[in-house]
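Excluded from the complex is one protein chain; the other protein chains are retained at their positions.
Now for chain A:
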Amino acid sequence: MERSSFVSEIPIYEIPGGIHPEEHKTRSNQTNIRRLPLANELVINLKGQAGNRSIPIVEVGEAVLKGQVIAECDGIFSAYQHAPTSGTIIAIEKRTIAHPSGLDDLCIVLKPDGDDQWCELTSSSNIEEMDREAVLAQIFEKGVVGLGGASFPSHIKLKQHEGVHTLIINAAECEPYITCDDKLLQEHAKEVLLGAEIISKLYQDINIVIGIEDNKPQAIDAIQQARKELELSNIKLGVVPTKYPSGGEKQLIQLLTGKEVPHGKLPADLGLIMHNVGTCYAIHLALTEGKPLVERLVTLTGDNCKEPGNYWIPFGTPVDHLIKATQSDTPKRLIMGGPMMGYELPHAHVGIVKATNCIIMSADGELGMDQTALPCIRCGACMDACPASLLPQQLYWHAQADEFDKAEEYDLFDCIECGACAYVCPSHIPLVQHYRYAKSTIRNNRVEKLKAEKARERYEARQERLERVKREKAERHRKAAEARKKAAEEAGKKDAKKAAVQAALARVQAKKKAQQSDESAADKNQSDDNHSEGNN
């Protein structure tokens, strides 16, 4: 592919590892952004963002307008969802969702009326005058989440502002096939830059750096043009060499700053904050036009896609509609996301979500992961490809032997699951699958352990309580007995005379008895002696 000759405006550092897979990008970035006819129904996944499931606030049969809130945030770590078009809610039920598990989850099903009529939009009169809280509230209410792939609610990411000195706009788009960020910049660079400006207003004295791979010369030109027109000379372009996974958050930070995000910390701890170009665009729309996030740019591509390109697609649009609308052949394998980090869909009746940046309608043999795995020959190709400087061959060795403590010792949880190791593996081992298995097992074990610990604590607390009750009871009894004894003693003192008389009488009687039985007692003593001798 063509490379940009633009020289980066900031120094670029190196990242370890990385791969150069075939890019397949020209297939989808040669045409302008288009729209497809609306689908017959939209299936809106309530768990379409990182965090908690949104809570539906519409009822079946209710008519909604485009942009109207249909589901609310469940707590802070969640997002609002809006109707992607006007129409009627026909069901709130479980449908297959866009998730690697391929499982069903609660979805709102909307039947479009075809009018695509917006509800009343509350746009902000003057962004300059809005304070930080107001801007964040607007971003929150418009359901903006990170559009780079993780769907992390943007308002949470923007919350921390102390010590942040650089805003990085992620336009690297390093994964093969995907071109939606590239096209968005080519056609809407101005809006993206304005969105970045809005974000930068949330911080004091912040630098803006756009990180982009050199395989997007047109997008780089478009940014320069827009920057000139908008007179935003504070925005710097960091052009990085094309290498997967340079667009990973940690990797792009390393490329642009030479720093590593410390294990267990966030980029904000380094004074950095990163947003995707699509997110900037969405924030711009949310603040200037008051438009909530109801659609996104999606790359439709793959050998079986007959009209590859980038399309504005309302959320919830089922993938089978996209296949039909582009007159594509039935895909052999249907991938949501890119070929490196995406996931396969179990079938095409799945609505797209805020994280869906790409749909690959692959032909037979287009994707190479079907081969049988052979034994690991420890060639170390995976190690040379790992951007996190892990030892994938060791992680694999321990993961497949269920030696999870060893896998953790080799920093399993620092694996970003980029798939570079599996891509280069000559033995065709699905390495990432093994790491996911190990990670989830370890997480489950931790939960189980926690549960067991809680149960143990509860048990011990109960035992202690029972023990205490027993002790207290015993103590009470002891005290009661003492009290009785004391009382008896007291009573005894009072009756001392009576007792003395009785005792005297008893002594007299005993004496009489003793005299009577003297003879018989002597006989008995003798027989006792004989008996004891016999025993010896």
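Keep in mind that, in the parts below, a residue touches a chain if its C-beta (ideal position, glycine included) is under 8 Å from a C-beta of that chain, and two chains touch if they have at least 3 such contacts; residues count from 1.
Note that contacts and distances are computed from a predicted model.
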* Out of "RNA polymerase subunit sigma-24", "ABC transporter substrate-binding protein", "Ion-translocating oxidoreductase complex subunit D" or "Succinate dehydrogenase/fumarate reductase iron-sulfur subunit", what name does the UniProt record list for the absent chain? -> "Ion-translocating oxidoreductase complex subunit D"
* Asked: Pick from A:263, A:493 or A:507: which residue touches the chain that isn't shown?
  -> A:263
* Structure fact -> Touching the hidden chain, out of A:105, A:320 or A:408, is A:408
* Asked: Of A:150, A:376 or A:442, which sits in contact with the chain we cannot see?
  -> A:376
* Out of A:6, A:77, A:312 or A:343, which is the one that touches the chain we can't see? -> A:343
* Absent-chain interface as seen on chain A, which is shown -> 16, 19, 21-22, 100, 102, 176, 250, 254, 260-265, 333, 335, 337, 339-344, 346, 360, 362, 367-372, 374-380, 383-384, 387-391, 393-394, 408-411, 413-414, 417, 419-420, 422-424, 426-428, 430, 432-433, 436
